[in-house]
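Omission of a single protein chain aside, the complex is shown with its protein chains in their original locations.
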Amino acid sequence: MTGFLAGLAIRDTAGFVAGVLFLLVGLAAIGVSGGYPVGTLLHMGPGYFPVVLGALLVIIGVASMVRAVAVTTVTPDTAAVRIALQPLLVVGAAVLVFAGGIDRIGLIPSVFATALLACMAGPKPKLLEGGLIAAALSAMAAGIFFYGLKLPFTLF
Amino acid sequence: MDLFAHLATGFGVALTPDNFLYCLLGATLGTLVGVLPGIGPLTTIAMLLPLTFKMTPVASLIMLSGIYYGAHHAGSTTAIMLNTPGDPSSLVICLDGHPMARQGRAGPALCIAAFGSFFAGSFGVLLMALFSPPLAGVALRFAAPEYACLVLVALIATVVLARGRFLLNVGMSVLGLLLGTVGTDIESGTMRFTFGSPNLADGINFIIIAVGVFAFAEVISNLGRDRIGRTPAAPLRSLWPRRSDLAAAWKPILRGTVLGSALGLLPGTGPMVSSFAAYSLERQLAKDRSRFGNGAIEGVAGPEAANNAAAITHFIPMLTLGIPAGAAMALMLGAMLVQGIAPGPRMISEHPDVFWGLLASMWLGNLMLLVLNLPLVGIWIRLLTIPYRILVPAILVFCCIGVYSVNNSSFDVVLAAGFGVLGYAFSMLRCQPMPLIVGFILGPVLEQSLRRALLLSRGDLATFVMRPISLTLLIFAAGLILYAALSWYRDGRRQALPGVR
Partner (left out) sequence: MLARRGLAGFAIAAAIGLRGVPDARADTYPSKPVRLLVAFPPGGPSDVLARIVGQQLNAELGQSVIVDNRPGAGGNVAAEIAVKQAPDGYALLLANNSILAANAFLYKRLSFDPLTDFAPVTLIGRQPNILVVSPSLGVGSVAQLIALAKARPGQLNFASSGNGTAAHLAGELFRLRAGIDIVHVAYPGVAPALTDLISDQVQMMFATSVAAIPFMKGGTLRGLAVTTAQRSSAMPDLPTMMEAGLPDFEATTWHGLVAPARTPAPIVTQLNTATIDALHQPDVARRLTGLGVDVVGSTPEEFATYIKSESIKWGDVIKRAGVHIG
């Protein structure tokens, strides 16, 4: 039993995960677009194309997973993968802060908050430097986009 | 010679002090605004359109087209320096332009891009002067079956020729095609994958995906690498291209120019296809394919030339048929109508001063861009000496504003954040984002053309093989698949026999 499992070990983790991703998206696509009129090859409905694509993704996903298991050589850099969690979260948060703020609190506060947060994404964040950068970027954004290009923003 | 008389008229119009100044102003404004990530020619022209109402028709067109090709070219600067495409056509430039910048070779990359786009622009203008009316007819030979087959060729080429793993590339393409189906189906009005949100009813804008998957994902992985201990950016080497760079680049520029000029005549394919086709071609012709994606100068020269040649030849169907290729050209069309000039078959004979003046100004504008951009190279590469921790907030802020201004929608910014996370996941999984983007852009063209071709033929598949152009394209597609299968088989045998490598 253990020998059997060892024989089935996932040797290419990245390829396997990508396969799972394709499989799930493919299944979801088939599930959702099955609700649209599908039609036939010669008279395609709005659901035809997405259903075909979903089925393709399922096939590719399964094939990738099989390949990740069946492959005999371990890709050397697979082990070195480490998720950069802090940058991921901070960059995501900075962008979301902009999205949440721009229609409510205006251009300058949104840019300031986003820039300040973005300054905290690096390894050794410095608050004062971040504040200065954020202030400078706010002024630049207002100058270029509001006064220069006259884009429809509110400043505050 | 008729042509010389026409060109003399044109330069007479373009070289009046006023028009010359508007050309310079347009090219400069286009360059300055075009380098902002996410803000491409379309937004720039739309914002500055009211400024041109008070000008003469010729002057306003000269300035707007200056903005158009200025912003077009500037997009590649952002792609090279920040790995963020300003518009679809400069996306491909990221692939090798940005690695060059990371190796301290931003100067040569920017210079070659500037030379390439000047050469391509000049060629496009010449083509326009010589053959506008006959070339316009090319657009009319491409109907739904031809577009469907053309897109098929492009998609197959992407999957076969892209680097990385074949299976994952196919998966990413299909994922891109699927993303392209989001929104209202134009034929039936069915809303697909919108989950009841009107924000998704018109589909996802390209800028959102490009900024997310390229710019945001790049920032996250760079910061992540910093934590683990990134090697500092390579020191800046020479500003100017070496003799070997020029030797490597001139042929790609030539090929890209010809390819881009040809594809620019087809309004239905959109702006990305020409630069992408040129990239695939260069990669295919290269002796050492592994250099591509790691800073091959051919990967900058070819696509940039193709992109700018197409940007000029897009004017041919617009001016002579009134058929715009893409939204920016549609806006130019609107600008002409506002000035009381109706593009169409009779435009050249009815408004010779406008046509030839615009043509002459386009060549002058391209010359100005070259003169303007070479000194700017020195300034742009200073960007790389800015510590990355300062660059990060600037990139994020400008990208957010760029994404927001596409539709003035904060929903789009949230979506871009999501694509950033997805893009980072792709880079972790070593999935190439390029096939995804290509699939996304070409997917709607493929689906709509396929369905329309079958609707018009009332469900007869023969429509694809009875038409000479689509048949040729189909044979070409089959050839690509055969080629891929053969090389796969060959590689497989080589791997199966240890010691052969």
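Annotations
Going by the order they are written in, the chains are A and B; count residues from 1 in each one.
Everything that follows uses one rule, which is that a residue touches a chain if its C-beta (ideal position, glycine included) is under 8 Å from a C-beta of that chain, and two chains touch if they have at least 3 such contacts.
Source: prediction; values computed, not measured.
For the chain missing from the display, the contacting residue among B:Ile67, B:Leu168, B:Ala278 or B:Leu331 is B:Leu331, taking the whole complex into account. Of the candidate positions B:Ser244, B:Asn408, B:Thr472 or B:Ser487, contact with the unshown chain belongs to B:Asn408. Summary of contacts with the chain left out: across B:Gly10, B:Pro267 or B:Gly365, the touching residue is B:Pro267. Note that of B:Arg141, B:Arg382 or B:Arg490, the residue touching the chain absent from this view is B:Arg141.
Listed here are the subunit A residues that touch the chain not shown: 150, 152. Listed here are the subunit B residues that touch the chain not shown: 42-43, 45-47, 49-50, 53, 139-141, 143-144, 184-191, 196, 198-199, 201-202, 267-268, 321-324, 327-328, 330-331, 334-335, 337-347, 407-409, 444, 448, 452, 455-456.
The rule we apply is simple: only the chains that are shown with their structure count from here on.
Centroids of subunit A and subunit B (each the mean of its C-alpha atoms) stand 23 Å apart. The touching residues of subunit B, counted against subunit A in their complex, run 33, 36, 39, 43-44, 47, 165, 167-168, 170-171, 174-175, 177-178, 181, 185, 187-188, 190, 192-193, 216, 219-221, 223-228, 388-390, 392-394, 396-398, 400-401, 404-405, 408, 410-411, 413-414, 416-417, 420-421, 424-425, 428-431, 447, 450-451, 454-455, 459-461. Within the complex, the subunit A residues that touch subunit B are 14-15, 17-19, 21-22, 25, 29, 32-33, 36-37, 42-47, 49-50, 53-54, 56-57, 60-61, 63-64, 67, 81-84, 86-88, 91-92, 94-96, 98-100, 102-103, 107, 111, 114-116, 118-119, 121-123, 130, 133-134, 137, 141, 144-145, 149-152.
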